[in-house]
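Please read the structure below before turning to the comments.
With one protein chain held back, the other chains of the complex are shown just where they sit.
Coming up: subunit A.
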């Protein structure tokens, strides 16, 4: 874009009006006079252009350095004069000061230190701040004007030599000669006044915040020379402020701890936090806010919160028990500020839950030992009653804490985890928890859910599932549930098939289908049996139309049903010939259909309706299968004859415990004495004699004779032990299977990793302890499923 050309034009040199040397002092005189006028607020008579040009010329003539220094000297001197004349006189009325006073009428003068009244202090201080601020405003204005006139020097000289610009130099001069004035301690006064005001406000007075704010802004505008980012505010004032705040809040913490109860303490703490926040944001500096907040938090919260929580009278326990939601919200908020993990709060809650849980467990166990006869609880249904109590109480506790979590702690996840852990801990400490839960569900499915709508029933089951989630030994639960379910299905005690299935579905959703296959198998067996019975009836019509005895058989796949039902030894029984005949008929029928299957009759769970002719009239009795077999023996007896216990036992081959129970039901229980026992005592001994009670009377035609429950307590305990043993056996198999499965997939694994993997795989069923796993690994080694690695004894290899 250059135009070509060598045009030979004569250049006119710039005309220099001010030729020759310029007198510095004259020029400076002009400028300094002007600056005086500016300070005296008479600037309107000055010509900018003239002053600008004066400075411009000085700079051109290389007098910039002198000009700069003269400027600085001038301003410094002016400022010092100002301090002496305007500010110093006001300084005496600002803080505690010496007052001369006259005492007594005798004209005695003495000088004493008198603390000024708050009002005087406040006014004096504010006046001083206002005066300082006025000077500052004037100074800034003048600096702007001077900076304008000396703009040329700024541009050319200051920038070149990297000196502070005029305006900035002016500010620095104010800082050094006013605020940091050694003679009159203006700065110290300012800081002290502000701190006084803050203290007044902390004590509850109202102060002039706008003046303080203006002063703070001034302090913040005065930057420090050598230190980046620091101002007079941050270097001189803020440290004092923070120190005095620490002192204040240390004392405040002690005071509040002494005087207030927990609830008050929390409220006051929050108030202080808010107060300091607003103070920092509104009239101190925003940068101070996090620092002061930290001080308050450290002193009021961190130091004391633990004692607040743990306090006996009004602590966390009290708040939880009495639903003090506001207080709980406060505790949560405050804890969250200082500790994002809220460790103290969580551990306190966990401790409390475990304590309460322990109490619930104790209560339930007490209930078992000493059944409350007044409430109709017998030894028999003590277990059920205890189970209900336990389940209801645990669920109630859970609901309470859920409410607290949601309403006061925002559903905080960490707290949620702690609660879950605490609940899990005490629930699983109760080693009858699986049994209790199963009893709870059992009772509901037999009686409790009767007449409820589907939604209501579902609600109850959901509550049960909630508890189920906490139980670690889920396979224990499975065992109990199977047993109870078997009794329900075989006895026809369940109120609704749909509800049963709903329960199974829910369990499936929780732990997967491996858990529920057996349970569903049980249902299937019942259905298949039902269908088969239809066919069998038709078959009987065709083959044996004369038959008078109706029989209904449930065929159970042994692997699905509880183990106790399928052991053969304890269920021997010799049936009367008529019964034997139809038994055989059914067996044939079944085997024809399903060859290769073996049927084993189980008299344990069946029942029979017998029509019995007494002297007065006929009754229809519903009795257990065993009882039926026993009664049939008396058919062949002549009147008046009796059988001894031994004889009955020999004839029927019924095992002792069952025989005793059934004889008790038939001969001892007052309302249903079908047999007469000699001697008439509660216990059955081998020498007792039994005869048919022809004179039996009852108002009902149909009578159900239930079998007496196991009275012998130790037997029940041994039954429980039996269950545990079987569960343990099952666990061994599962552990073995898991070990082999894992090793097959991974081929080589280190011991610790293997243990971890096995634990993980089994976690949905039960929690294996390390000793068990180690034993099983040893067993696997022995059986040569796996081997130890030659180089490292801790590593295993899979053997195909």
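Here is the rule we go by: contacts are C-beta pairs under 8 Å (C-beta built on N, C-alpha and C of every residue); 3 or more make two chains touch, one makes a residue touch a chain; residues count from 1.
Quick note on the criterion: contacts and distances are computed from a predicted model.
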Hidden subunit of the complex - UniProt protein name among "Metaxin", "Auxin-responsive protein", "28S ribosomal protein S22, mitochondrial-like" or "BTB/POZ protein": "BTB/POZ protein"
Touching the absent chain when the full complex is considered, from A:53, A:446 or A:689: A:53
Candidates A:155, A:493, A:524 or A:720 - the one touching the absent chain: A:155
Contacts of subunit A with the absent chain, listed as residue ranges: 1-3, 5, 7, 9-15, 17-18, 38, 43-49, 52-53, 56, 144-145, 148, 151-152, 155
